[in-house]
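The other protein chains are all here in position, but one chain of the complex has been omitted.
This part shows chain A:
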Amino acid sequence: MGRVLLKVIILGDSGVGKTSLMNQYVNKRFSNQYKATIGADFLTKEVMVDDRLVTMQLWDTAGQERFQSLGVAYYRGADCCVLVYDVNSAKSFETLDSWRDEFLIQASPHDPENFPFVVLGNKIDVEENKRQVTQKRAMTWCQSKGNIPYFETSAKEAINVEQAFQTVSKNALQQEAEEQLYVDYPDPIQIDRESTQNYGCNC
């Protein structure tokens, strides 16, 4: 069996720690010098999933909403989407809904209902009394969206990051296999939709 490339998109409000999480996972380091991401960048990492060696390509994009129009170019062909919020900011949690919707619109996966998301509540290293979003609240939301796996992480202290991304890679691999079915048996309607979607990238 051949190896695969899994494309993972990391989304969430500005400043919740998307770049930090990605760097902690791939490069095993944390810096408080990360700047706001302008445009987009990605890192790749090799991982074993169910005895298969896969390459994850983790895409980090700008957190400000007004840059989401660029998303089309980056989201296409995604196998999993990681939604990140800051447990110390209620607002960053409340916007998860719109991040999820926006992703589904722009990436337009074949089966939006079952597209794999993973939610990460980041910055749990901060003192407990600053916390704004309880674990229960987050898990309730995740359940309501079709049992999205939920992890509480700290990119700074490297808490739960590895575990979270293992789930990401596992679900992405599964998604990739299902996408493959569409490639083998193309659905004319879906192809049509993809071709009209291309307008966005020729600026």
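One rule holds for everything that comes next: contacts are C-beta pairs under 8 Å (C-beta built on N, C-alpha and C of every residue); 3 or more make two chains touch, one makes a residue touch a chain; residues count from 1.
Just so we're on the same page, contacts and distances are computed from a predicted model.
Engineer: So one subunit is absent here. Using its UniProt record, which name fits best from "Metaxin-like protein", "tRNA-splicing endonuclease subunit Sen34", "GTPase-activating protein gyp7" or "NADH dehydrogenase [ubiquinone] iron-sulfur protein 1, mitochondrial"?
Structural biologist: Checked against "Metaxin-like protein", "tRNA-splicing endonuclease subunit Sen34", "GTPase-activating protein gyp7" or "NADH dehydrogenase [ubiquinone] iron-sulfur protein 1, mitochondrial": the hidden chain maps to "GTPase-activating protein gyp7".
Engineer: Would you indicate which residue among A:40, A:104 or A:159 is in contact with the undisplayed chain?
Structural biologist: Once the missing chain is taken into account, the touching residue is A:40.
Engineer: Determine and list the chain A residues touching the chain excluded from the picture.
Structural biologist: 2-5, 14-16, 32-36, 38-42, 44-46, 53, 55-57, 62-64, 66-67, 70, 73, 86, 88-92, 123, 126, 130, 132, 201-203
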